[in-house]
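As you look at this complex, bear in mind that one protein chain is not there, while each of the others sits in place.
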Amino acid sequence: MSRTRILVTGFEPFADESINPSEIVVRRLTGSLERGDVELVTAILPVSFRRAKDSVKTLLREHKPEIAMALGLAPGTPCIRVERVALNLMDARIPDNDGVKPEDEPIEPGAPTAYLATIPVKKIVRKLTEEGIPAVVSNTAGTYVCNLVFYELLHHGYTYGYPLRAGFIHLPYLPEQAAKKEPHSVPPSMSLELMIKAVKVVIEYVVSGDTTGQKPRLE
Amino acid sequence: MSRTRILVTGFEPFADESINPSEIVVRRLTGSLERGDVELVTAILPVSFRRAKDSVKTLLREHKPEIAMALGLAPGTPCIRVERVALNLMDARIPDNDGVKPEDEPIEPGAPTAYLATIPVKKIVRKLTEEGIPAVVSNTAGTYVCNLVFYELLHHGYTYGYPLRAGFIHLPYLPEQAAKKEPHSVPPSMSLELMIKAVKVVIEYVVSGDTTGQKPRLE
Amino acid sequence: MSRTRILVTGFEPFADESINPSEIVVRRLTGSLERGDVELVTAILPVSFRRAKDSVKTLLREHKPEIAMALGLAPGTPCIRVERVALNLMDARIPDNDGVKPEDEPIEPGAPTAYLATIPVKKIVRKLTEEGIPAVVSNTAGTYVCNLVFYELLHHGYTYGYPLRAGFIHLPYLPEQAAKKEPHSVPPSMSLELMIKAVKVVIEYVVSGDTTGQKPRLE
Partner (left out) sequence: MSRTRILVTGFEPFADESINPSEIVVRRLTGSLERGDVELVTAILPVSFRRAKDSVKTLLREHKPEIAMALGLAPGTPCIRVERVALNLMDARIPDNDGVKPEDEPIEPGAPTAYLATIPVKKIVRKLTEEGIPAVVSNTAGTYVCNLVFYELLHHGYTYGYPLRAGFIHLPYLPEQAAKKEPHSVPPSMSLELMIKAVKVVIEYVVSGDTTGQKPRLE
């Protein structure tokens, strides 16, 4: 039986944070998403414009996944954010983990200004909501390393035909991260268990979809 | 061995909600807070100014608890809110479950305008935070039925000497409640497991404190 | 003709701010609130627990105002906040301008835990709203120097019979203050003109009320 190869990525910690929920979710996913029809490849990406770009390209060439889902942290979001748009733009408010802080530079010079996610974002949000998981469609993944990874996944898919389906999920803080913030402005958070459930729901929804022979395109 | 008697209350659902996290937390607490030195009494209160007041008085007279903790829902809060002040005021924005909507009326005519919680709210928030649970001290429990219950617990304690320690905890929405809200304004939420853990941490902190012979007073 | 004496106070800048909208509003009020039936006394208070307390007492003894309105800044509020409750509590998150940072201390030991404003806060908010000025009733003026001034005005009124009417108005940032904040979290603001209009509306509403011979009491 043929198996669907899925790449799922998280990020290292960055800025003042000592943990990154996307890393923990990805590590916990290995082993917990056991399905005969799925081959899971996971990776933790550096929060570095240059190295994350290289890593994504290497991972895609090496594993040729049919589906790619990247996860990242969106400080302050109260719920799961399913990203709809990746921009060909790097514009950092704070330096990345290499100390690099690009301003208004394209990720891939000459490539399209933006790509739309090749997963059905609105149906996925509806599915998450039905499962009792707070979620929204988001129209901006920012202009930091999260957006770069999302853009690279889609650029590769639109250019080479794989991954056929690529998406980006922004996660809230974990409760233990929110607990460490200034007491007068505690941000929203979400439990690790619910994050893992959310990511599984998304992956299973995308896997179950009929993607045979589809070209990356607008949903 | 003498046991500390603790009253813990939650609320029925109200307004458009079909569940109330405070009710579920209280029901789950029974059995899960098993300590030889604690006798737990629980109750689910009606979201009714008149009937909640009667219930609290009856519960206090009947059980004479040393400690009383009331729980309620604070729509929109991103974290556990440990309330510091109960006001002698009823001022409802929406009718209660009996259709009653008091405006600017005292709860107990002639009684003090406000009481401070008789649990150490700042130490409790510090303890919750250390345990990785997002929490803040709140200076207002509102002017709805939550505040009424909090006021009645303190008024009774200051008047009759028991409960020696009384507090009020406001809980966020559960994720499944937040998931049902308008997609353009999903509110923050917290998992049931973390809420239960939070309430246990609070109760165990209050129980462990030396309250022997203390009169209700400022922390 | 007898004139109503009104004390209106603002505050110096504090924390990282170089201006305080409450100071500017008070300075602009002098001269612009010209009515034959009103005698306006204004003062700018230090953001110091000790010195603000002394100043308020001195001002009240010296001028014996019938009405007192104190103004302060509430960072982050999107609208005029008409305060309903003053607490007998000092609990500072940041030091005051004297470097003093009280924790959980009463303002007036032995005095009531709280006073309710002696101006009709809900009617005032309705009036402001009718005039097109965004406003809410607030149930907490915090536990910093703003609350201390509010408490002292009410404590004096309840103790000595004047000011018969006392209230506290929290103002948003001015636009030029908000413009200086972090670009990823610009707070709400309000124009100076609208703030001045709001304070005039409040004062004229309170002056026009029949307060003759009234004792300070719940609205």
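Order of writing sets the chain letters: A, B and C. Residues in each chain are counted from 1.
The rule is simple: a contact is a pair of C-beta atoms (placed from the backbone, for glycine too) under 8 Å apart; a residue touches a chain by one contact, two chains touch by 3 or more.
Here the structure is a predicted model, which is why all the values come from computation and not from measurement.
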Sole residue of A:I19, A:V41, A:A92 or A:L116 that reaches the chain not shown, by the stated touch rule: A:L116
Which of C:V26, C:M69, C:A86 or C:V125 contacts the chain that the document leaves out: C:V125
Touch residues of chain A, complete complex, unshown partner: 85, 87, 89, 91, 103-104, 106, 112-116, 122, 139-140, 142-143, 218-219
Interface with the unshown chain - residue positions in chain B: 93, 183-184
Where the missing chain touches chain C, by residue: 78-79, 125, 128-129, 131-137, 175-176, 178-181, 183-184, 186-191, 193-194
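The rule is short, and it goes like this: only the chains that are shown with their structure count from here on.
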Most remote chain, CA-based centroid, reference being chain A: C
Length of the line joining the C-alpha centres of chain A and chain B, rounded to whole Å: 39
Inter-centroid spacing, chain C versus chain B (mean Cα positions, whole Å): 31
Centroid spacing, where centroids are CA-atom means, of chain A and chain C in whole angstrom: 48
Contacts with two or more other chains, residues of chain B listed in rising order: none
